[in-house]
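The complex is shown incomplete by one protein chain, all other protein chains being positioned as in the whole.
Chain lettering (A and B) follows the sequence in which the chains are written, and residue indices restart at 1 in each chain.
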Amino acid sequence: MIGQALDRVDGPAKVAGQATYAYEHWDDGQPLYGFVVGATIGTGRITRIDTARAERSPGVHMVMTHHDTPAQGAPDLSIPFEYWRAFPVLSRADVRHYGEPVALVVAATFEQARAAAPLVDIEYAGEAGSYDFAACRHQAYAPDSLIYGMIPTDTAVGDFDAGFDTAPVRIDERYTTPYEFSQPMEPHACLVEPHGEDLIVHVSSQIVDAARASIASTLQIDPERIHIVTPYVGGGFGSKLRIHHETILAAFAARALNRPVKVALTRQQIFHLTGVRPTSSQRVRLGAERDGRLVAIAHEVTMHTNRHEEYIEPTATTTRSLYAAPHRLTRHRLVPLDLPRGEDVRAPGEAPGLLAVESAMDELAYALEMDPVELRIRNEPELDPERGVPFSDRHLVECLRDGARRFGWESRPAQAASLREGRWMVGYGMAAAIRGHLQAPTKVAVRLQADGTAVVRSDMTDIGTGTYTILTQVAADGLGLPPDRVRVELGRSEFPVSMGSGGSWGATNSCTALHRACEALREKLLATASNDARSALHGLDPAGAAFVDGGVRIGGASETLSEIVARNHPDGVEAEGETLAMTDDPNYQDYALHSYGAHFAEVGVDADTAEIRLRRMLGVFSVGRVLNAKTARSQLIGGMIWGVGAALEEEGAVDPRSGAFVNRDLAQYLVPVHADISEVDAVVLDGFDDKANVLGAKGVGELGICGAGAAVANAVFNATGVRVRDFPITLEKVLPGLPPMDD
Amino acid sequence: MRSFTYERATDARGAVAAVSRPGAKFISGGTNLLDLMKLEVERPSHLVDISRLPLTDIEELPDGGLRIGAQATNSDTAADARVRTHYPVLTQALVAGASGQLRNKASVGGNLLQRTRCPYFYDTAAGCNKRDPGSGCSAIGGFNRIHAILGVSDACIATHPSDMAVAMTVLEAQVELLDADGSARRVAVTDFHRLPGDTPHIETVLRPGEMITGVVLPPPPPGRQIYRKVRDRASYEFALVSVAVIVATDRGTISSARAAFGGVAHKPWRSVEAEAALTGHPAAMATYRAAAEAAMRDAVGRGHNDFKIELARRTLCRTLAQAAQATEAG
Partner (left out) sequence: MSEADAGTTWAASSGVAGGTSTAVEPRRDEALPVLAITLNVNGRERRLEVDTRTSLLDTLREHLRLSGTKKGCDHGQCGACTVLVNGRRIYSCLTLAVMHEDDEIVTIEGMGEPGDLHPVQAAFVECDGFQCGYCTPGQICSAVGMLAEMDAGWPSHATADVSSPPIALSDEEIRERMSGNICRCAAYPNIVAAIRVVSEGRPG
């Protein structure tokens, strides 16, 4: 059952429009509508704010500004993960970035709230802000550490300078990556229903426990009073790891008015208020022998951070594990700007980092006149090159070889700009993929009911990843039930606590915990049956028991689960399973745990206009054991397409005069559409990583994007001979390098 | 969005009468007007719904031309067999624009009247002479990758976003107008949109209360028609640059040529300079290059959009070459 391509169990509800998202509940009657008013300056402070006109606007129930928010908790910096910390809103007259909320209007209808929002009369004293990353790069500083103290900012092995200087072939290039945004299709939304002291919070969130903790500490109330409900989440990609302004503002308004209130950010607001992937400038230096063996690797990253709230993408961290080389250096530096805060965007760090490093590897392959696949194989390390520990289960070379074979890599034009098909210049590119496999404490409960059905519960979320489906499979496998006798309930804070969906750890955290819960429940059931004189299994040795087809068999004797449960536990019987933190799992000390892949892309570049179109793309991945072949492939394909967007389209444009993201809608911030995506496929190698967890599985949600953009970028070079190092590769960057037009 | 009253017009005369009250505006497909009203870029106090006026027919004219009712949707116009056969450049331009859903709603009249997609025009916190005369142009010195390179002024560098209108320009279409007093007139589509000058908020020659009732296409000129749109995404994006051409050749010489650009100016940009450089000259790349040079002679970039000049040249050259090749072959 585990690994099978079971259709999504939540599929029928989703395709029928019956899956209800945060904004779509009427349990407590008709909610009021909140509309956020954002600052129209980038830096400065509010000198006057007059709500009278807005309050007089028809249907308005309340206008809230920094003058009348209740007391709020401050973020507790000792809490390791930012998402659990308080998130004060409308808490000061200062404006720290463009679009920062300065008021909330609450009205009877959405139309009334939206109409009243511009009537809030605000005067600002603007101040000079820093918005231009390139101009401020000299202000870079070294942060204390990456990811909450878990990872060092800089690493050095050997003597990089000496190694690099003596290398016969050297690449020394700088790559830049732009501001990018998660932009899930469901806007960030929250509906809060007050019930006395309690708040029912329907919020689009990736981590229920973090949402609860953040709301409670901001509102300074008991977390037990907060009841999160989020059975369906319309995409997150990092931007819903924490709750944002909409949630706190809805909670304030609901409490003040003692009415249900809902607030959704507009698509335009999402660009300024839900986190941004930092822009980066990355210097990559590769020194190699003439046979391709690397002697020196340096990856130095400078990125922006909001001046007041430090955020660091661990951009160079995968470089620490990817290729062998005796002399190594990685660095992360931050440039403080008055732009919106950085937050995690799908594959934070790895995605922009691999764009740079895997482009540089391609440049090295051309410098060496070597096949880029072969260059990577030649630099396969025996041990993790910086930590010196073995890899748990590394199959990068198999991914490279298998991908090259399936893709038909041998027909790649070895010379750049040498293959023409009509007006198309055609090129092939490839890149390696690597991403750390993470683990975090998670609890899942499974309950067998008297009717023989199982109910799985966790506050885990399904943000489109397939959690409902894979938990169904693990429970069916663990209890010997057909999948239609398993019901999975997620996304409620009353359920056992998980670490939610993020970091590609949700599937393995929750499935491992459920697997253990099923083990514990089997033991309970066997003990019950064995001690029950009325059971056919009475007194038999449970060691030989098999759970199949909704029953238990020991030797020739068998009994259905429903009989055992109905007789002994008419209200059902339950067990809980748990996954440990990485810090409590010795495998994370003893091994380097990653998932791997290889991307292959073919692009066409219009020889006249430099329009770049993807022609086909293949990824081959090693992720340990696959939990559901269908949903895993979908996630990997989705990630690869994000890579296509990062390579060719996505870029937030800052106006350096105001600090605003100018292109803040989906007509101007371009993400791939159907027509951009031709044949894309993902293949997963059979595998089992016994160091990862008892199921042998690793995360897939972010691996697909890792390296994908570089494969596309390298294909553009192969097609045109033009190397663009400033992402995205838009046509104006290629155009000057195109051949003159001929007849 | 500000509050407004709403009425549905049942006939054209009634519609122009109804829109004469202050603050009134026509709404047809609504795909651009409502977009702008939500952001309070447009703030009508009264909407006159003309989407159900009996102006949806596409009919043949005695002279061999075609009249397209202003309320015909972009979809119906693109799919019309006569348009596809005799005016393929118009179908090509229509289906290159927007998305299936938008084309099903957008009307031909509304398409002509759509506003620029300049992000500063859309942002009521930014200065914009088009939205708020006298408030300055934020695109000059700002992020201006999609902006105009021809016919610009210091007051405005916005582009007209329509694909359809570019095709209509090379087809020498006439826009049929009905005035509030009941009088009708026709304006060449080339003259319908204005350059920004000092008054970028005045985008067309429409008089207050005047309504577009239809577009008249003269009989199709000889030659091959091609619309070529260049953009970052493969679909669902406005043009960075587009080109509409109609080229006829006679034994290797260009006997007639029309060329217009989209995405480069405040209006669909017909290039008489390019046409002059083509007609009577050999159908060869050297001629196309000369035409492209002539077309872009006065082009000015503002930084991010500098690339449009070379892109427009190259797109024109290739499209002319394709059209000439096809007309020779066929």
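Note that a residue touches a chain if its C-beta (ideal position, glycine included) is under 8 Å from a C-beta of that chain, and two chains touch if they have at least 3 such contacts.
If you're wondering where the values come from, they're calculated on a predicted model, not measured in any experiment.
Enquirer: Kindly state which of the options A:V680, A:A710 or A:I729 is in contact with the chain not pictured.
Expert: Selected residue, touching the omitted chain: A:V680.
Enquirer: Pick out which of A:T47, A:T109 or A:N531 touches the chain that's been left out of the picture.
Expert: Final answer for the missing-chain contact: A:T109.
Enquirer: Return the single residue from A:A19, A:A156, A:V169 or A:A520 that touches the missing chain.
Expert: Of all options in A:A19, A:A156, A:V169 or A:A520, contact with the hidden chain holds for A:A19.
Enquirer: Could you tell which one of A:F160, A:F237 or A:Y323 touches the chain left off the display?
Expert: For the chain that is not drawn, the touching residue is A:F237.
Enquirer: One chain is left out of this view; which of A:Y124, A:F252 or A:F547 touches it in the full complex?
Expert: Reading the full complex, the residue touching the unseen chain is A:F252.
Enquirer: Over the whole complex, note the residues of chain B touching the chain we left out.
Expert: Interface with the chain not displayed, on the chain B side: 1, 3-6, 8, 27, 29-31, 34-35, 37-38, 47, 49, 51, 75, 78-79, 84-85, 88, 91-92, 95-96, 98-102, 104-105, 234-236.
Enquirer: By the contact criterion defined above, which parts of chain A meet the unshown chain? Give residue numbers in ascending order.
Expert: Answer for chain A: residues 7-8, 10-21, 23-24, 26, 52, 55-64, 67-71, 107-112, 115, 183-187, 194, 197, 219-220, 232-237, 252-253, 255-258, 264, 266-267, 463-466, 630-631, 633-635, 637-642, 665-667, 671-675, 677-681 touch the chain left out.
Here, only the chains that are shown with their structure count from here on.
Enquirer: Could you list, by residue number, the parts of chain A that touch chain B in their complex?
Expert: Interface residues on chain A, with respect to chain B: 40, 58, 111, 114-115, 118, 423, 608-611, 613, 648-649, 653-655, 657-658, 660, 662-665, 667-668, 670, 672-676, 730-732, 735-736, 738, 741-743.
Enquirer: What residues on chain B touch chain A, complex-wise?
Expert: Touch residues, chain B against chain A: 1-3, 38, 40, 117, 119-120, 122-126, 138, 141-143, 145-146, 230-238, 240, 284-285, 288-289, 306-307, 310-311, 314-315, 317-318, 321.
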